[in-house]
Each structure stands twice: as C-alpha cells, then as structure tokens.
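For this depiction, one protein chain was excluded, whereas all remaining protein chains were kept in their positions.
Right, subunit A next:
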Amino acid sequence: MSLSPVVWASMILTIIVLPGVASVVLVKSLRSEERKLTLLKEQDQIDSYSPRALADLREWIEKHPDDPYTPVARDRYNECVETLREIEEPYYDWSEAEINQLQTIDK
C-alpha cells in the first residue's frame, strides 16, 4: 500500500517533533555536561546563570527586598558575578563588556 502525501507529511512531522527533538536535546544535554566538566576541571568553578537569567534574578531581588527567599537569591546572584570576574572562560555567552558592567548586590 502506498501512503498518501498527507500521511507522509503527518508521519514525518511527528518524527521531527518527537524523536527528532528528543535526539537533539539528548545530544545538546550531553555536550553541555562535557563542556561544564571541562571548564570545572580547568577553572574549578563556572558561571551559573545566562545573561538573561541573571538579569531576571537581579530584577526579582530588587522588586522583592523583603521576600524570605531574597537572601538565597542574592547569594546566588553575587556568587555568579564573582565567579564571572574570576574565571577566564564563562560557560554562558557573556561578553567582557557585560561582565564589567555587573555589580554585586549589597544586603
């Protein structure tokens, strides 16, 4: 039995959005772990937030100074900023200019 074009399209689309995406995610995840391990071996620490995620974190801390989780958030923010200043190669896509503009948040 030959399959109609609609069936072919439906099947191929399903394969792309399911096993296709799963395979890409698996490879991306394993490569990311490999890179993290390499950087950790070389530098002993890596940055833990991307530029966008760190900006979100800062914005949240500034908006919620009295939240019970703010001390945790602030510590994580400051740790990431200090790490970025110390390491030579960040894990995330940080530029020198972006790192220089970062400031820790005082309690």
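Everything below uses one rule, namely that a contact is a pair of C-beta atoms (placed from the backbone, for glycine too) under 8 Å apart; a residue touches a chain by one contact, two chains touch by 3 or more; residues count from 1.
What we mean here is this: contacts and distances are computed from a predicted model.
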Omitted chain, identified by the protein name its UniProt record gives, among "4Fe-4S ferredoxin iron-sulfur binding domain-containing protein", "Universal stress protein", "Sodium-and chloride-dependent transporter" or "NADH:ubiquinone oxidoreductase chain M": "Sodium-and chloride-dependent transporter"
Subunit A residues touching the omitted chain (full complex): 1-4, 6-7, 10-11, 14-15, 17-19, 21-22, 25-26, 28-30, 32-33, 36, 40, 46, 48-50, 52-53, 56-57, 59-60, 67-69, 71-73, 75-76, 79
